[in-house]
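A quick write-up on the structure given underneath.
As you look at this complex, bear in mind that one protein chain is not there, while each of the others sits in place.
Take a look at subunit A:
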Amino acid sequence: MADSICRTLRDGALEGELAPTLTIKDSLASPFAFHVFSHILLQLSSHVIAQKSQSQGIVIVALSRAPSSYAALLNMNGVDVASSKKWIHILDCYTDPLGWKDKTRKSANATDCSPQISVATSSFKTVKDVDKLFSVITELGRGLVGENKARFCVAIDSLSELLRHASLQSVAGLLSDLRSHDQISNIFGLLHSDLHEERAVAVLEYMSSMVASVDPYHSADGQKGCLGDSFSQQNLTKGKFNVRSKRRNGRVRVTCEEFKVESGGITFASVSSVDGTAVAGLLPKVQFNLQLSEKERVDRSNVVLPFEHQGNGKPIQIYDGRRSLEESNSEANPISSGKKEDSAMGEIIYFRDSDDEMPDSDEDPDDDLDI
């Protein structure tokens, strides 16, 4: 589903509709949301470079990672950083979110000695002021794509951090302003769901057209705090990736995938392609067998069911309690003919009183009783 998310984000917003919004959420038990975030960021930037997407630029609002780490991420994945100034801009809310450094530097007249990075960056020092943040984001976006109808996308690397600095109302307001801005193609953000009240998570999920949640895998590995002997050393690499996407007409689609984090990044696989043992492993262990083997399945399909017996060659006869016409013609008087062998085999002879009588009448025989 990661592909379909990327496609939706790539295709962007329709005229007169809100921009598609993706919230990626995780929890401490499976803290891989940033891997998903960087995967989507890389996919989108390759689309932007190839000019296949609606957005022509990306504004990254960096709250939890240093801008240099994004430069490194792009560099490592073979994105041409030199040309990146045209389509990517990082709004640095990480280095000095509250203006502490600014204050000391002003008083000491020291110069900014942060390492120079090759990606365009501008710093933002009043994260608590969300209104200003909105205007700065849109300004930067316009700087990238120009004043015309061209669109850009916004990546917020930690909604959680934003929620710590500002109230839920103002963050929700920011998201809603961004979604309805007519130059924004799509928005995606990262949320650590266990840091907030359920209310806050629900609010943000309402405001997103897609929610991708990174969940721990059910199997024994990945259980934290389980200090058993068998877990003395282990790697945590896998998990489940659940996506809930909402269509315009209100249809909600839920899909589930598995992901694996490797040295090259994150890879997604559909659950069915992973061997069935994972699914079978979820069933409780019982004495009797709940699954059929292949042979048992074939055998079962070969069994002739009782009502199918009559079908071998002859016309199917279902007795309706009445002697059929041809039968009565051919055996006009079975008793008078006195066939010994027939009587020796024993038979039940039954004549109905008359043909007027309805076969198997559903009339209640006790109907006329007066009780």
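Convention: a contact is a pair of C-beta atoms (placed from the backbone, for glycine too) under 8 Å apart; a residue touches a chain by one contact, two chains touch by 3 or more; residues count from 1.
Criterion: contacts and distances are computed from a predicted model.
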(message) For the chain not present in this complex, what protein name does its UniProt entry give, out of "Trafficking protein particle complex subunit", "Rad1/Rec1/Rad17", "Transcription initiation factor IIA subunit 2" or "Elongator complex protein 6"?
(response) "Elongator complex protein 6"
(message) Using the document's definition of touch, tell me which of A:98, A:254 or A:292 contacts the absent chain.
(response) A:98
(message) I'm checking contacts with the chain that's been left out. Which of A:16, A:264 or A:365 qualifies?
(response) A:264
(request) In the full complex, which bits of subunit A touch the chain not displayed? Write them out. (result) 28, 31, 35, 38, 64, 66, 68-69, 72-73, 76, 94-98, 100-101, 103-104, 110, 113-115, 160, 164, 192, 194-196, 224-225, 227-229, 231-237, 261-266
